[in-house]
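Excluded from the complex is one protein chain; the other protein chains are retained at their positions.
Chain naming follows the written order as A and B, and within any one chain the residues start at number 1.
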Amino acid sequence: MNEFLSYTVIGIFTGAAYAIAASGLVLTYSTTRVFNIAHGAIGMFFTFVYWDFSQRQGLPAWLSLVLVLGICAPLTGVLLQRFVTRGLGTAPVGVSLVVTVALLVAMIGIATQIWKPEARAIPEFFPDKRFDVWGIVITPQHIITLVLSLLVAGGLYVLLARTRVGTAMRASVDNAELLGLYGGRAEVVSALAWAVGTSLAALGGILLAPQIGMDFYLLTLIVISAYAAAMLGKLTSLPMTYVGAMALGLASSYVVGYLDKFPGAENLTGLPPVVPTIFLFAILVLLPQAPLRIGQVKGLVSAPVPSPTKTGVWGIGLIGFVVLLVSGMADSTLLNVGTAIAYGILMLSLVLLTGYGGFVSLAQFAFAGVGAVIYSQVEQPNLFGLAVAIIGTGLVGAIVAIPVLRLTGLYLALATLAFGQLMDKLIFTSAWAFEFNNPLKAERLSVLGYKFESLTSTVIMMAVFFVLVAFVIIAIRRGRLGRILIAMRDSQAACGTLGLDMRWFRVGVFAGSASIAGLAGALLISMRMSITANDFLYFNSLLLLLMAGVWGLTSITGAALGGVFMMYLPVAQGENPDIAGLLFVLLAVGAIILGRNPNGLAYYLFQLPRWIQGSLFPALAEKYPGMALRAQEYGFGRRDDDDYDDGDHNDGDPGGDPGAGPLAEEVDTHAVAAR
Amino acid sequence: MPLLHVDDVVVQFGGVTAVNHANFEVEQGSITGLIGPNGAGKTTTFNVVTGLQTPTSGRVVFDDKDITRMPVHRRSRRGIGRTFQRLEAFGSLTVAENVRTAFDIHDGFAGLFRSVQNDVDDLLDLVGIANHADDRADSIPTGTARLLELARALACDPKLLLLDEPSSGLDESETEAFGELLQQLANEGRTILMVEHDMDLVMNVCDTIHVLDFGSVIADGTPAQVRANPVVQKAYLGYSDDGPAGDDTAVLPLVNEEVVL
Partner (left out) sequence: MSVPILDIIDLHAAYGRIEVLRGVNLTVPKGAVVALLGPNGAGKSTLLKVISGQMQQTSGDIHLAGIHVTGAKPDDLARLGLTTIPEGRSVFPNLTVEENLLLMSYAGVAPEAVFDTAYSYFPRLHERRFQLAGTMSGGEQQMLAMARALASDPALLLLDELSMGLAPLIVDELYETVAKIAETGVSILVVEQFARTALRVSDYAAVMTGGTVVATGEPDEINAIMADVILGGAA
């Protein structure tokens, strides 16, 4: 009985810390409608700041707390609201997810840049004191945590219910526009919410750090607990969030305490850390269906879809390029090229899912891992084994999507995050998959009797697969499926009234995307012949999404470039460990800047010829008469056979290139002048 | 036997009643108008019929079958098509692709073995927007987008077509042509229920009109009957000059408001 009480007490204290972190998340979401994936990472960052003040610089704990919670965190919150997340509340879910994931990665990048990995610890408050209550040991840290969580609850109550600005916070959830008509400043209200939310994230991290440890990634993952708790209150109710946090704290504590009492527990050593994840998944599944939204005509500007001929020429060109590239290349470099291609295929899975379908997955690497495990376990290193891996991963994808098929956008993304986390911590570490840190082995692929023994031939074979997948995706985009996907992204209500059962369609698309990811994983393991769970860390899925955000989610070119840079990122970090963190930050900043236009840098690449012809040539022609005519001769003046569904219709796209319309007109006048 | 029967439907949003025991029928092959002042609950009623809104109580019977709890897409399969007051065209697709997508969805797997290009062209010709076929749907004027939504709905070959303010955005001659189109569709055997504010159009083409006010049907009849009805005049123009004391006002519910979705 005493044991039970002890676990209960620990559970309540853990729950109290979760509640603090979760209430910050609820506050920012409910006032600005931005779901902050980076909440945990922000908490992690300020926990390190607190460590720096209190341990490295030796300031007193209370002063450090005041500096972090009273100055650094709120100030950062205001700056984030002002420069990063402003206006995201009304943006498509995909965009706000890319931006907040970028924020998460940036926080980790900055933290690892400033504080090089080394053993660190934040001691508990008053570590020497212990209280014994009826045989249960209670520490001052526990009491402080509990008291602070009550203070936070009380403080938030006073702020929201008893002050004008707090009332305005709640009002801005209902109707920010109306608040403006009342004379209230929605921006000030949002900034305050972010200031308080950031402070609460920091406090949650600092309180949990002695228990969790000063680990960049583990502290970041507090966010899962915060999501799970907040989700019980549907992201808006603070009391329900506290209930959720307490339930979660108790559940985690009991699992840790009693797991070894159950038979077969040795297979479930990974269970305790994923209790919040399972909790989150369960709540997502039980959430009621979100109603369809009816709005206005929306359209996104997309990258041009190449014609079949052009696709063919480019595809063969790409294979040819890879053949030339890899001849006589050293094995280590070859491995990098092969990895880039596998990542490129992984990016293609996002083109289908996110670029065309508008859904966000935060678990593509987990699906790749599933593909690799299946390919390895089937032990048929041929097309059959590959097919089993592809279909098997597709089925797993469907299983993930089915429970949440009634939900949309944000919830689907969170479910994938929970799934990625589960795979990472529970499945990939279990005996039948990778075991802990043991490499998984597989053989090279053989196709129709031809065995790809050499690394060179394997890499070329992978390039062929990339091109084939790209063909399939372009065929989908040009065909019925692609049109329906885009129609669904533009208006779900209309699709429903035209007779589309979107639930199963959504599952199908999700499974298809997972299959492609599974193929990428299987190809990766067949090339490397040995792979570890570390190759499929959930964190990589986040980086992949950012790469996609930077290079573009709507084109094959974007996917290829994204794959190359996805491979190059860890290589560059390995070669320049001094700036490893900065590279994360660079990627994140790129994604924040470009994330609002889903076409990414690839889009600007496509615009380049038109810019040259529309702006540069006329300018040159003015200086050097006669130049314009030559431009015509070189064929720049004619549009090729691409379906440019871009350009002058970008009303619906906040990130669209406003210059495209005038540019196109300039082209026409210029063409007349040249004649 | 009526094709559609809206039977005592109530829709409440929180404490607010948007549709209050609405009762009306739509006869097979008719053009029926659903009119009423702003906030009377017309669009909410449409949402109930098409399944985008679950009623608090009441039934919707279509083609002899109770469809009150049926999901949106299955109602479409049974033959209910609609257009939207706030446009829901697929903005990233061209006008022709919008219609083609409707065929894609409607035909399912069967569509793989059938070319729909001619059907698409025919529909665009029918509603008169063939000249916009290759324009993106987010770049066309409202009136054209409404006609596009009509063409898209027709691709699913509906028995009952619900049109939500189809003529707003059309000019006079376009509206006239649109009225003729509606009559042509009705002659082909389609049943049309429309919410419309252009009274000239309603009075000209509708066989029957139901007038909705405060979520309830306050009058039914032919255009001439409805126009002559003093209750309707009052609903539209506010108080007549004889003052507020009429008995009929007392029965009107006080709590009424449409919540915009």
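Basically, a contact is a pair of C-beta atoms (placed from the backbone, for glycine too) under 8 Å apart; a residue touches a chain by one contact, two chains touch by 3 or more.
If you're wondering where the values come from, they're calculated on a predicted model, not measured in any experiment.
Visitor: Determine which one of B:T56, B:S168 or B:Q183 touches the chain that has been left out.
Guide: Candidates B:T56, B:S168 or B:Q183; residue touching the omitted chain: B:S168.
Visitor: For the full complex, which residue in A:R170, A:K310 or A:K451 touches the chain that was left out?
Guide: Touches the omitted chain: A:R170.
Visitor: Of the residues B:P37, B:G58 or B:G111, I need the one that contacts the missing chain.
Guide: Within the whole complex, the residue contacting the unshown chain is B:P37.
Visitor: Could I get the residues of chain B that touch the absent chain, sorted low to high?
Guide: Touch set of chain B with respect to the missing chain: 14-16, 37-40, 138-142, 165, 168-169, 197-200, 202-204, 214, 227, 233-234, 236-241, 244, 249, 252-260.
Visitor: Residue-wise, where is chain A in contact with the chain that is not depicted?
Guide: Residues of chain A in touch with the missing chain: 164, 167-168, 170-171, 173-175, 177-186, 296-297, 651-652.
Everything below uses one rule, namely that only the chains that are shown with their structure count from here on.
Visitor: Take the average of all CA coordinates in chain A, do the same for chain B, and state the distance between these two points in whole angstrom.
Guide: 41
Visitor: Using the touch definition up top, name the residues of chain A that touch chain B in the complex.
Guide: Result: residues 291-302, 480, 483-484, 486-487, 489-491, 493-502, 645, 648-649, 651-652 of chain A touch chain B.
Visitor: Any idea which chain B residues touch chain A in the complex?
Guide: 50-52, 71-77, 80-82, 84, 86-94, 97-98, 100-102, 104-106, 111-112, 135-139, 145, 149, 152-153, 155-156, 261
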